[in-house]
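Please see the structure below; I have some questions.
One protein chain omitted, others in place.
Letters A and B name the chains as they come in the text, with residue numbers starting at 1 for each one.
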Amino acid sequence: MALLHEDRLFPADERTRAIARRLYESIKGLPIVSPHGHTQARWFAQNEPFPDPVKLFVQPDHYVFRMLYSQGVTLEELEIGKQEIDDPRKVWRTFASHYYLFRGTPTRLWLDYAFQELFGLTERLSESNADLYYDTIAAQLQTPDFLPRTLYERFNIEVLATTDSPLDSLADHEAIRASGWNARIIPTFRPDPLVDPQHPGFLDNIRALGTLTSEDTFTWRGYLRALARRREYFRQMGCTATDHGHPTALTEDLGDTSAAALFEQVIKGTAYAADLEIFRGQMLTEMARMSLEDGLIMQIHPGSVRNHNAQLYAKYGRDMGADIPAPTNYVEALRPLLNRFGNERHLTIILFTLDEATYSRELAPLAGHYPCLKLGPPWWFHDSAEGMMRFRERATETAGFYNTVGFNDDTRAFLSIPARHDVARRIDAAFLGRQVAEHKLEEDEAMELATDLTVGLVRKAYKL
Amino acid sequence: MALLHEDRLFPADERTRAIARRLYESIKGLPIVSPHGHTQARWFAQNEPFPDPVKLFVQPDHYVFRMLYSQGVTLEELEIGKQEIDDPRKVWRTFASHYYLFRGTPTRLWLDYAFQELFGLTERLSESNADLYYDTIAAQLQTPDFLPRTLYERFNIEVLATTDSPLDSLADHEAIRASGWNARIIPTFRPDPLVDPQHPGFLDNIRALGTLTSEDTFTWRGYLRALARRREYFRQMGCTATDHGHPTALTEDLGDTSAAALFEQVIKGTAYAADLEIFRGQMLTEMARMSLEDGLIMQIHPGSVRNHNAQLYAKYGRDMGADIPAPTNYVEALRPLLNRFGNERHLTIILFTLDEATYSRELAPLAGHYPCLKLGPPWWFHDSAEGMMRFRERATETAGFYNTVGFNDDTRAFLSIPARHDVARRIDAAFLGRQVAEHKLEEDEAMELATDLTVGLVRKAYKL
Partner (left out) sequence: MALLHEDRLFPADERTRAIARRLYESIKGLPIVSPHGHTQARWFAQNEPFPDPVKLFVQPDHYVFRMLYSQGVTLEELEIGKQEIDDPRKVWRTFASHYYLFRGTPTRLWLDYAFQELFGLTERLSESNADLYYDTIAAQLQTPDFLPRTLYERFNIEVLATTDSPLDSLADHEAIRASGWNARIIPTFRPDPLVDPQHPGFLDNIRALGTLTSEDTFTWRGYLRALARRREYFRQMGCTATDHGHPTALTEDLGDTSAAALFEQVIKGTAYAADLEIFRGQMLTEMARMSLEDGLIMQIHPGSVRNHNAQLYAKYGRDMGADIPAPTNYVEALRPLLNRFGNERHLTIILFTLDEATYSRELAPLAGHYPCLKLGPPWWFHDSAEGMMRFRERATETAGFYNTVGFNDDTRAFLSIPARHDVARRIDAAFLGRQVAEHKLEEDEAMELATDLTVGLVRKAYKL
């Protein structure tokens, strides 16, 4: 009995499945390169056991609790947002009795993988075995095998990037380095709190940036210098990439005088909402300029309408599963940045989307032309078996494979990392298997591509 | 010889097909639950024979005549819009000689099903057998086996919802009940003629509503009370749902004073076109508020540009096959309503779309979060084999199966009901079969899901 079938996610057709199996076999043991995600450096700095199953699998995973919430389970029942969970076993039972809701979702695949591969559980989770699951997981979490560093090694991770505010001291990253532990955990420079005037605490953040860098961050020049300094510090700490989570992909290329004037208005709080969007757009171009100088690659994650549920946001704050994608335009939005830096061969900008209509219409044509552009893997809701397949089907014919950058697990859930990479490898094997079965590629090429998609392209694009 | 193959719509791969067959076998005999459609209660109240084949298959079916029209057959040749058909046999011959146009369309599947399963015809319709078809169908229509009530029973219908104006007396529904016939035919409350100021006869409708309810419907309060009264009457007549066919999904949440002022302008005819759209949006939120009170579930069908062909509309009026989908936004449009009622667990709003780009981008993320939202099945042009498959492929990974509500036949063509449900069951079996073949689900789960998708979810969502 098993939760996982060895042929899962491979096409049913035997001819194609056989090829997919061989391709997968060649890549399944490759190390995990994780260039973008949201795990915590603190876990590895402190190397303490993960707490109970609920803190591990339910509370931090908005994929999980958004589904339960959509079906009438309250966040109170799940004790979401609480520091200490009063009755984790009860929350776990609620989760278990609703586990059938995840049929057909990637969450189901990821969780089953963790249950079986990490905890040896092989019976499908349900109301009836909720306690067995709880006890099994809880007990194992207290063993040395489940300490963060042990898991990191067991997962065969080659490099793991966190995502960090420029205001972060990176003390945890320093502690990891100082510990002499032989692992590569690197920060990512995510300046949203400092470049998005609508970010909560924006002005405080600007002030803190000034303190941290001894620059006058309330002047345009000082602000830019301060950001450049923090980038430099991040770079010294191993960082190779920045990340930008903007509402849209808008970029701007104001002249220096206009940009400085806009910054002044932004700081004074006299800018209109439309100007705040222009400011964010200008900052993408400024970041591109700095990237050309310091070599950090850029990631742009646009198109999420954050905190769509006003009541939930008021009560629980951000990241409550209520971020909803919106239509996203790239072709006009990126033009100012591309007019300035689009032809730079030593700049890398990785584009992500939540709007699949743009894969074949805008993103593949853009990445198939501009030297600086690459396509990130399917993001968030589209980080799924069908989603990945659609990405390959729609982007490959125009952008090719080599304008993509491998897989991002993009996860907050450390234990899901191997599962997510496993899904990506299987889908790539399935897609390439079909290419071979339909004689678009020969198998030796597919073999080479399988390795490139798993480790080659990501190492190159992210300079790892 | 047969028009229908027993394996139709199942994937060709034998491994998957075998699973799909087993799943289909388990659901093909389940009763038909039809919670949304456009059949006429009068048919069942009067229980008279359907007239000739043309009145049955050609004249009322805009899928049929729009295709013929697109290929140069005139509406005059088809005698569309005429009460009495001069030469039905000639119209039928025109239809028959163009039957090849429907290759690859759902209309072909639906018609072949009716031809074979209801009339015993097994030779493909063409010019050469047009008369045979005509005579066979015409003769059988006059037999007791083809009376509406007999067909209802033969189709194994559990419940059938019609769609009705709030001004409808529901006399036919009353007559059915009074007849003692053991069937469940229920009305649906569709207030478009009373909430859309651009509906023909809007003011007359408001006046008629006043007469019907003894409310002063030219005041905001009286208008709302009158609508609530008609909802209550519909509810007493078995209605469980409302339906809203708006140009967009826009909702508004004006304060009461602003809403009353807007209503006054609308009634006076002094509102701008943009304000009429705001009024429609406000009325969606008012309807949601009433639904919370009276328990009727809401259906929203936005995004159709009605009567796109101005010449045809001038000559023939509505529903001439010239309604064309437009891009539809949900994420911003629904925000006002969701801000107010989105977290209500006892409200159900079923969203439909004609813009497939929204399945994975907006609809699945919204339904996978908000407790009040569910996704309706593929609608209209997308109520087709490929369309249903795309819906499952794009919506399931984010919304799961349990935020969907089974199938709607949504038909004006009574005889197509079994065919349409059969297509839906086969495609669900095909989709689930692939999930099992690719080891995303186990077969026992797929079996349970097959029944849920066929009868379970629809009964629950529509409170049937």
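Note that in this section a contact is a pair of C-beta atoms (placed from the backbone, for glycine too) under 8 Å apart; a residue touches a chain by one contact, two chains touch by 3 or more.
Since the model is a prediction, treat every value here as computed from it, not as a measurement.
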Candidate in contact with the missing chain, chosen from B:Tyr24, B:Tyr69 or B:Tyr233: B:Tyr69
Touching residue (missing chain; options A:Gly238, A:Gly281, A:Gly342 or A:Gly406): A:Gly342
Contact footprint on chain B, counting only the chain that is left out: 4-5, 7-14, 66-67, 69-72, 74, 100-106, 108-109, 124, 305, 308-312, 321-327, 354-357, 381-382, 384-387
Those residues of chain A which, in the complete complex, touch the missing chain: 11, 13, 15-16, 329, 331-332, 335, 338-339, 342-343, 345, 357, 360-362, 364-371, 373, 393-394, 396-403, 434-435, 437-442, 445, 449
